[in-house]
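Note that one protein chain is taken out, while the other chains of the complex remain in position.
Labels A, B and C are assigned to the chains in the order they are written; within every chain, residues are numbered from 1.
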Amino acid sequence: MWAFLHKLGSPKGFYAISGRWLPALWGVAVALILVGGVWGLVFAPADYQQGNSFRIIYVHVPAAFLAQSIFVAMAVAGLVFMVWKIKLADMAAAMMAPLGAGMTFVALFSGAVWGVPTWGTWWQWDARLTSMLILLFLYIGVIALRGAFVSRDGGARAASLLAMVGVINIPIIKFSVEWWYTLHQPASFSITEKPAMPAEMWLPLLSMVLGFYAFFLAVTLTRTRSEILRRESSKRWVRALVEERR
Amino acid sequence: MSLRLQARRLACERDDRWLFHDLDLEIRAGEILRVEGPNGSGKTTLLKILAGQPMEHAGEVLWNGTPLRRSRSDFLANLLYLGHAPGVKAALTPLENLAWYQALAGEPGDEASRLGALERIGLAGFEDLPAAQLSAGQQRRVALARLELTPRLLWVLDEPFTAIDRQGVAALEARLEAHAERGGGVLVTTHHELRASSGLRRLTLGEGGGGVER
Amino acid sequence: MAFDSLSAFLSMGGHAPYVWSAYGATAALLLGVGWHARAERRRVRRDLARRMRRERRQAEAADASTDEGPTR
Partner (left out) sequence: MSSDEPAGGLSLAWRATLRRDLVLRLRRPGEVLNPLAFFALVITLFPLGLSPSASLLATIAPGLLWVAALLAALLSLDGMFRDDAEDGSLEQLLLSPQPLPALAMAKVAAHWLLTGLPLALMAPLLGVMLSLPAGSYGVLALSLALGSASLSLIGAIGAALTVGVPRGGVLLSLLVLPLYIPVLIFGVGAVQAAAQGDGVAAHLAILGALLAAGLTLAPFAIAAALRIGLNG
């Protein structure tokens, strides 16, 4: 077990092991997203209250889940990088940040679009959407801070610390925004808080959520592998690898 | 009081470029170690690592046989580091600057000792002027007055001769030698040729590549 | 099957612009990110191979070892 983890922590070992998992992971991601998407769009029943606009849930919720999970993953990777000096963790954190920002944007966009048929407006200062907007700013901050450093190692450590500070603050921000929202819009209809859904409604949602997570893993692994080749380009094993593939 | 600073297999990598690696060195009481090398060879970085600053590096620094991270407070209490920038606040007078440095080390200090240190370094009459009104060389002297004021075993000095006039250079050189003779240790980078003395040793960093000294 | 016909499916009960734009944005992100990850991988490998070819030529020409790192 420890030997395996140790191997996984070194770029070379990680490159070899992740290479074995990747094709299957991509396959699972694509399959789950296709199944969930078609099921949600075509077969799941329309909501009795919202009609077909309810189907936006199948992209909004997975994107929102990922938006938050990726930030947490980034902070955990940052912690691993800072405490154990594992550069691989930082490579992964750097590679997942733009995807997290993209997911946050999609969650915001789909939420706003969903607002038109439900609330009759493109933007509502709803607690969830507002928190999501703040999360987007946090992502932009982490990405911008990393880019602002001349030294890559310095940028890596700064971004790691900021991600950790951010992750401690996210629950506080969510709590305060929810408190603020109930103060100003008492008991309004919130889009994603549904009473018990029938199975044919939530099963496709589950498929989409799992598919999004698999997609996130697959993209992060693929990009981290590229980053390994970039950063370790003078190492002998990378050279040998490129030779052999020619 | 013992003085032994060792570095074992020290390596520093900056964005995939080795500034230096497999570097071993040792400073003992009575020694002046001059680190030389072209710009960008990692002199400042080496000094910062050896002064316990938070720079990423591989290898180990030992203070009196104990790794630095475990002997840090004892090490810092015996260290006087003067960096590239003199660390002198332009809006404060030389006296106020020195008072802060004394307090920072946990020493109450007294005005008479600060005045004495400033006089010996050649700043008599400038004690109460804001440092902004002093020349670059005089500001450097304010920082160097800390050598007089705070008795520390190990001096780590990054280009201490910058902007100092000829008399000042000679006096500072004599001060370094005297410190070594009294059982202190000096680690210094300089482009100025130090005159030969019994304790003087040199360490040359190689051609590390085209990086810019930070 | 929640729809009777293809046109009913496409119109989404009058909510077509909202549903399809939300799905479109998501699909664009997923496809864009997936494509970018693959393209990046190809580009990195190609650049690396090119750099190694260039270095080998230089090494042959200069017949000097390009050992990295300073010595002391």
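Heads up, the rule we're going with is that a residue touches a chain if its C-beta (ideal position, glycine included) is under 8 Å from a C-beta of that chain, and two chains touch if they have at least 3 such contacts.
Every value quoted in this text rests on a predicted model; they were computed, and no experiment measured them.
Shown chains touched by the missing chain in the whole complex: A, B.
Looking at B:Q6, B:S41 or B:N78, the residue that reaches the missing chain in the full complex is B:N78. Considering the full assembly, A:V150 is the residue among A:L5, A:V150 or A:A199 that touches the omitted chain. Only one of A:W21, A:F43, A:F137 or A:W237 touches the chain withheld from this view, namely A:F137. The chain not shown here is touched by just one of A:F4, A:F43, A:W125 or A:W179, and that residue is A:W179.
Residues touching the missing chain, restricted to chain B, are 1, 48, 51-55, 73-74, 76-79, 81, 83-92, 96, 99-101, 103-108, 130, 151-153, 214 (touch as defined at the top). Residues 134, 137-138, 140-141, 144-145, 148-151, 153-155, 157-158, 161-162, 164-166, 168-169, 172-173, 175-177, 179-180, 183 are the ones on chain A that touch the missing chain.
As a convention for this text, only the chains that are shown with their structure count from here on.
By the count of C-beta pairs in contact, the leading chain pair is A-C. Geometrically, the chain at the heart of the complex, using CA-atom means, is A. Between the Cα centres of chain A and chain B there is a gap of 48 Å. Chain C has its Cα centroid 17 Å from the Cα centroid of chain A. Contact with two or more other chains is made by residues 234 of chain A.
Taken together, the chain A residues at the contact with chain B in this complex read 85, 151-153, 231, 234. Taken together, the chain C residues at the contact with chain A in this complex read 1-3, 9, 12-15, 18-19, 21-23, 25-26, 29-30, 33-34, 37-38, 40-41, 44-45, 48-49, 51-52, 68. Contact residues of chain A toward chain C in the complex are 33, 37, 41-46, 51-53, 55-56, 59-60, 63, 99, 102-103, 105-106, 109-110, 113-114, 116-117, 215, 219, 222-223, 225-226, 229-230, 233-234, 238-239, 242-243, 245-246.
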